[in-house]
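Would you mind keeping the following structure in view while I ask a few things?
Note that one protein chain is taken out, while the other chains of the complex remain in position.
Every chain is named by a letter (A and B) in the order it is written, and numbering of its residues begins at 1.
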Amino acid sequence: MSEQVAQLLDSLRAKAEKGELLYIGENVVRVDSLEKVLGNPVYTADLIPKGTVYAKLFHSSIPHGIIKRMELGAARSYPGVLGVLTSKDIPGLNESSAVLLDRQLYADPVVRSTGDILGAVIAETFPGAADAAARIKVDYEKLPAIFDPVGALDAGAVKVHEKGNVARQMKIRKGNVVEGFSKSDFVLEKTYRTQFQDATPMEPEVGLAIPEDGGVRVIGSMQSPHHTQAAVAKVLKLPPEKVRVIQAVTGGAFGPKSDETPFDVCSTAALAAVRFRRPVYCGLDREDSMVMHTKRHPFVISHKTGVSKDGMLLADESRIVGDTGAYASLGVFVIVRATFHTVGAYEVPNVKADSFLVYTNNTYTGSLRGFGGPQAIFAFESQMEELARKLGMDPLEFRLKNMLVPGKKNATSAVMDASCGLPQCVEKVVTSSKYREKASRYKNQVGDVRRGLGMAFLMHGNSLGPEGNDYGAVHMEVLSDGSVSVGSGLTEYGTGAISGIMQVASSVLGVPLSRFRLERPDTSKHRESGPTVASRVVVIGGNASKLAAEKLRAKTIPIAAELLRVDPQVVAIADGVAFDRRNPSATVRWDDIVAEAYRRGVSLKEDGFFMAPAAPWDQEVGQGTPYLQYTWGALIVEVEVDMGTGFYRVVGAHAAYDVGKAVNPGGVLGQIYGGTVQGLGYAMMEELVHKDGVVVNPNLGDYYIPTSMDIPEDFKAFIVEVPGPLGPFGSKIIAEPPIVLPGAAVRNAVLNATGVSVDDLPVTSEKVLMGIKPGPAARPR
Amino acid sequence: MDGIEPPASGMKFFNSESLISFQTVVMSTVELYSPTDLNDALRFMEHDGRNVTVVASGTDLLPRMRRKQISPSILVDISSFKEDLRYIRQSDGTIRLGALTTVADLLESPMFHGRLSMIREAGKLFGAPQVRNVATIGGNICSASSSEDLIPVFMALDARLKLVSARGERSVPLKDFIVGKRATDMKPSEILAEVEFSLPGGHSWTAYEKLGRRNMLIIAIVNEALSLTLEEDLRTVRSAKVALNRVSGKIPALAARTNDFLEGKMVTEETIAQAQKVLASELSLTSDFRGSGAYRKEIAQVYLKRLLERCSWQIGGHS
Partner (left out) sequence: MNKRGITINVNGTEHPLQVDGSDRLIDVLRDQLSLKSVKEGCSTGDCGICAVLVDGKLVNSCLMLAAQCDGRRVTTLEGLLEDPTMKRMQGRFIANNAAQCGFCTPAMLIASWDLARHSTEPSNEEIKLAISGILCRCTGYYQIVDSVREGCEGGRR
């Protein structure tokens, strides 16, 4: 036997030994990379057929009022206009609401924010529709408006909704904080504030509707096709089967595309399509998107924390107020996550939290990557830093003393088990950043340029947890040419997660990912799988994919065994060939197995369905196990501050995340880099500004996200793998966690460099300078 | 420009077929005229009474139209006759830049090193690569706002502008040209053709500072330019020209009182500190979401010190 053949056989044996883990942990090329680098026309705007007309949504110009009269005549008669849709044109329900049913599609008669949509102009061209929309005149009876969520809690405050301004409340009652404070040597009370962040996916929200067959086909950029289908069907008063929704390749999402904006856009397009019997494209330009879609909730979080003089956390009491703007959207779940994470990655024996999701007349807020985590962790990690200073303890030592490790209990009294990889994450970043050496070196700096290190630790509850049943379905079919077609209601929008779950199937089946085809999520073909949020695809969808692949393997292995004339127990399939794992010299190709299956009439079509076990918790006291597993992480950043201007750069970032098992390490790193940079934007420069309810900077020239010149020149990212109980092969979620930590890490680094505590995000150079040189001018809030 | 006779009234001097209609997202219908050369453009602008706006690269104009901040009814596209208006020339200590010179042209030219470094420094922080490739110095100046980075630079150089019309030409100092927020002394029939300044002589250096909220694609919170000339003793100020994106309100201007104060003084820590105080008293700055007036004032003073120190250090080193 030649050297080459021997090596080949050895290699096959080794692959057989890996079993299901064959391709897990490999940087396999994503299934959807090629179409992106070729610039293929796969996004919604690329699919517009001839004869399509355009919809331009128009919105309220005041933050609170009652519509008295809308003058549509000038718009209707504008050249090229087919019509103007308002609430009167809705055959079904005037509703566009994710959870609480507190929001209409077209506001009538009450408007509660300047983002409220009043209707849509449908015209032959988009510029024509926009020009016509500019000619609409609305008379309002103006009502007083409220923009401060804390003020909105007062008894006499302006009511945004009839039922009052509190959309949801939550509590945690763990132990006895009164007792805890009485035992404390120091008690620190501080309030922290965060800002409106815009998700800024590079592709704004768009939808295309084509009338067909007594119904409508909708193609769009979205995270949840089935939810969109339900919303559109309700508006059009059609049975859901008559509304077919297909998710096109989506250019980034980050949350708002799982909220109501896709409903708005798709319902409008569908309404117009059915009405005018033409394809209709409803695409938001950037300004409309930034005004109308959901933002990240600004939070006001007050902590009162008690510690012993040797640095043990004894009690924490927090009041958490989230501004959900005019409508709740998915804020009802954001407040839950924020509350459960109120003391972050630390054990605090006595915890009391009261949280409020509050309506105001600002534009509304909802789902955005991190989902309450960034706000909660910013507040508590800042508090940890302040406590360390008060105690005269090194911030790292203080955190190490209190952090969650196996055996300790978090805020909901869930006991951390062996799958808690936080210590490993911390060790990695402390070493990489040379924290101990630098922290001591940076202690007594003088001069115009100073450096500082700041850190934050992460506990991030996985998946939907307390938000409801967490399930997903994946459909898999091996086609006659041997390719494997995979379809699901779970969506891909950049994270690579869908390719990840296909990689799981590829690994189980022993067929390279290059043989796999992804079907566009299609409500007419794929089962409802919940929203693609909470980074749940790899954990929930991955399990469903694994199940489907296992069912298929149970069919392919016996056929391979017959063709090889060996016992099925000894058959392995790897790299698209089947062989006897003891003696790989005889092989059978995957294509031949498939052909044989087809000849015999064996169906190679299987569905996998996975539902996570219930996550029980007591709503009254916020105790129990609302999450079945956690992702852990640590971030240390180093900043360099110009003491004369307050301008600073993040010169180094060291991040480690325990992801259980990295299905595709390159993909995981992509999420760590991307999420951290988006988090740095949140920490340093991003702020969507409202003035009297009007968004002042709804464009990318006035709203700043990081450019390539703003990223830390030195970024070391580490993958830690401590398997968890829930995901396939022990995997945990990764898409959201990296955005959570930079807010506090940067804030703490700036504090250590300059001595300035900035307690409200973003940490701008102005706030830093005004802390360094407090002058006669008041610090802007 | 010689030899253009104003035509008899009522005669049309433009080819009506080259007028095309322009729909935008603003209320009025805009028409676009693309003249074949400068004379053609000037004749058109002389005799069409409507609201005419000149467009070169469009990098400032189109976004503002898109955001409904302005609604011109007719646009004259002057980007098509670059041969006339895009050049960088030096003769006898005078630098002449055609108004259609792009920011990229400035960066690629070997001329703006050494004592004219300020121009490169400003160019590098201007917008982003794609914008630098097409944005013109003329467009920057005529937009006349505090977000136009090159205005303080050319003000510090005491630049003069050549404005041309069908009736002839005139020269205006840049500092007199900007009369208010986004307001210039330009007549409706004029086009900016050239920017000219004298090469700072003797012991001179120029420098620039810009602060924004991130490192690229920023509208300045503060930008500040200095052209410094010292006497033979290399310590006494012969002339100092400091200009900022905002001095009073939102108008780019020279810091006249500060410049007067510095003239004749020695560059010492003490005079710099005093100059900072004069600057503070001269600045009257408003707040907006990018930064408060107090912060801008503080930065302006910090930059003044850095610019003076940098320039005097360079002059010392290069003499």
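The criterion applied here is as follows: a contact is a pair of C-beta atoms (placed from the backbone, for glycine too) under 8 Å apart; a residue touches a chain by one contact, two chains touch by 3 or more.
Everything numeric here is computed off the predicted structure, so don't read it as measured data.
Participant: Thinking of the whole complex, not just what is shown, which of A:19, A:92 or A:127 touches the missing chain?
Facilitator: If we include the chain that is not displayed, A:127 is the one touching it.
Participant: If the hidden chain were put back, which of B:77, B:231 or B:309 would touch it?
Facilitator: B:77
Participant: Could you tell which one of B:127, B:152 or B:291 touches the chain left off the display?
Facilitator: That would be B:127, which touches the missing chain.
Participant: Which residue among A:201, A:256 or A:693 touches the omitted chain?
Facilitator: Among A:201, A:256 or A:693, only A:201 touches the chain that is not shown.
Participant: Counting contacts across the full complex, list the positions on subunit A that touch the omitted chain.
Facilitator: Touching the missing chain: residues 27, 29-30, 32-41, 43, 45-46, 127, 199-204, 249-254, 285-287, 493-496, 666-667, 669-670, 673-678, 699-701, 705-709, 711, 713, 715.
Participant: Would you write out the residues of subunit B that touch the absent chain, in ascending order?
Facilitator: Answer for subunit B: residues 17-24, 30-32, 34, 55, 57-59, 62-63, 66-67, 75, 77, 79-80, 104, 127-131, 133-134, 215-217 touch the chain left out.
Going forward, only the chains that are shown with their structure count from here on.
Participant: Could you pull out which subunit A residues touch subunit B in their complex?
Facilitator: 125, 127-128, 130-131, 134-135, 287, 644-645, 647, 649, 684-685, 687, 689, 691, 696-697, 699, 701-702, 704, 706-710, 764-766, 769-770, 773, 775-778, 780
Participant: Which residues of subunit B touch subunit A in the complex?
Facilitator: Against subunit A, the touching part of subunit B is residues 23-27, 63, 67-68, 128, 211, 213-219, 287, 289-295, 298-299, 302, 306.
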